[in-house]
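Take a look at the following structure, please.
Missing here: one protein chain of the complex. Every other protein chain is in place.
The chains carry the letters A and B, assigned in the order they are written, with residues numbered from 1 in each.
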Amino acid sequence: MAYNPQLNRNGELQHLLTIEGLPRAVLTRILDTAAPFTEVAEREVKKLPLLRGKSVFNLFFENSTRTRTTFEIAAKRLSADVFNLNISTSSTSKGETLLDTVDNLCAMQADMFVVRHASSGAPYLIAQHLAATGRDHIHVVNAGDGRHAHPTQGLLDMYTIRHYKGDFTKLTVAIVGDVLHSRVARSQIHALHTLGVPEVRVIAPKTLLPVEVSKMGVHVFHDMREGLRGVDVIMMLRLQNERMSGALLPSSQEYFKYFGLTQEKLALAKPDAIVMHPGPMNRGVEIDSAVADGGQAVILPQVTFGIAVRMAVMSLLTGQSA
Amino acid sequence: MATTHPTEQLPDVEKLVAELVAQMRPQVTPQSCFIGIHTGGVWLAERLHAELGIEASLGTIDVSFYRDDFGSRGLHKDLHRSNLPFEVEGRNIVVVDDVLYTGRTIRAALNELFDYGRPARVDLAVLVDRGGRELPITANFVATKLSLAPAQNLQLERADDGKLSLRLAEAK
Partner (left out) sequence: MNIHIQGGRVVDPAQQMDQVADVFITDGKIAAIGKAPDGFKADRTLDARGCVVCPGLVDLSARLREPGNEYRANLESEMAAAVAGGVTSLACPPDTEPVLDEPGLVEMLVHRARTLNLARVYPHGALTVKLEGKAVTEMGELAEAGCVAFSQANQPVRDTLVLFRTLQYAATFGHVVWLQPTDSFLSQKGVAHDGEVASRLGLAGIPVLAETVAIATVVQLMRESGARVHLARISSAAGLALVQQARTEGLPISCDVNVHHLHLSDMDIGFFNPHCRMNPPLRSQADRDALRRGLANGQIDAVCSDHTPVDDDAKQLPFAEAEPGATGLELLLPLTLKWGQEMKLSLPQTLARITCDAARVLGIDAGHLRVGAEADVCIFEADTMQRVTRDSLRSHGKNSPFLGYEVPGRVRTTLVSGQVVFQQA
């Protein structure tokens, strides 16, 4: 697809909607930009003036305190004014449409929307609406849409991998768990491919894999032990509570037995393999506490890097060459 | 796009560094802290830091995050991490840059510096003051002054062998 609604005429980021289709140079630029931002957290004054006077609206149509907080911290460290709207409970139940809400906030001089929505594609709708109404100066960041994409999570995962492993082009990466319902997995897969990772594996029961998933360029494993053999990076996915029992899976205990990450299974990966998780974790369901708290886990650094990566994305979107 | 003038027409950097060291030696104590501004300022600061026998490690600042033209020009492609390996609070600080021009870079550096703490005193040392100030900023130590047209761009360069030189480019 040549047309990409995320890039402006100069090939710079206009919105961050998905990692799919973004050139490697754009991803690398974001990761490079994030590096110096990690240092800000260590200062007396944890603030940079880059987004001074800008209004960032966190539009959360789906509750997520954690993700909202990381975006809020990132925006505030850049000196933006941040407004949090939890819309799941307010206006949509009064009959106001998504685009009504967007129009209203535009009238309040918004500069950036950070959008979390339960429906895949919602941020695209907003971006297209902004373009159609001539509001090109407003940027949209996808903070997770349905099962589709969670690009900042994917990018912070890449930052973490690069931090610990350096070169992407010699790695074997395994993504474990509920790929079917996971926007994180989709963003990770696209990012890993774009950055040149030669082998990406997904490990899950058939009920938790999307159809034709291999067309996304991944190797499918149903046996976790086989799938983990010799990998450099293990990316665990969260299993939502409502999916732990029913037609997809019989119980969280059985899931843990076959697809939970334990020390014993981790030992099949390379000795220096790192373990990642987007949070929040279900200990004893997808990951054993001994692994989550063990020396190979980089789950807390992921959170720290996440703020720097989100600062980088917001700065790159806001500061465009004229 | 740009024409480079032969370096012979520009002052010799080694002489300028010697001149700057001579100016600074009576004023600066080894307890001062030096901060170079990326990229040319860092190279110069490394020399001054060594020749003046400064005790604290050299600090570096990349002012990209504090530039006032961010809204119109965006972020630089080549970003560096700012690194101040000493407490700023209550110290005597010398900020070092290669060329002083509009004063905007120094303004950005001061803003960044103050986000780390409140220094007792800040001095500014530059190799060249080329005039054209747009802000009320002045350097305490200046090796030389040059008068250049606005379209001309003066920069410090470092060769592979570490030798410093000045380079003049002309934007068309």
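FYI, a contact is a pair of C-beta atoms (placed from the backbone, for glycine too) under 8 Å apart; a residue touches a chain by one contact, two chains touch by 3 or more.
Keep in mind that what you see is a predicted model, and the values were worked out from it rather than measured.
Report, in label order, the displayed chains that the undisplayed chain touches.
A
With the full complex in mind, choose from A:7, A:85, A:216 or A:290 the residue touching the hidden chain.
A:216
From the listed residues A:69, A:97, A:240 or A:289, report the one that touches the chain absent from this view.
Going through A:69, A:97, A:240 or A:289 one by one, A:97 is the residue touching the chain not shown.
Which candidate, A:48, A:110, A:149 or A:285, sits in contact with the chain we can't see?
Answering carefully, the residue with contact to the hidden chain is A:149.
Could you tell me which of A:35, A:51 or A:122 touches the chain that is not displayed?
Per the contact definition at the top, the residue touching the missing chain is A:122.
Of the residues in subunit A, which ones touch the absent chain?
1, 5, 20, 97-99, 117, 119-122, 124-125, 128-129, 145-149, 183, 186, 210-213, 215-216
We adopt the following convention: only the chains that are shown with their structure count from here on.
Please work out the Cα centroid separation of subunit A and subunit B, and write it as a whole number of Å.
Computed from C-alpha means, the inter-chain centre distance equals 39 Å.
Touching subunit B in the complex: which residues of subunit A?
12, 29, 32-33, 35-36, 38-39, 43-45, 47-50, 315-316, 318-322
Going by the contact rule set out above, which residues of subunit B touch subunit A in the complex?
Touching subunit A: residues 62, 64-66, 70-75, 77, 79-83, 88, 111, 114-117 of subunit B.
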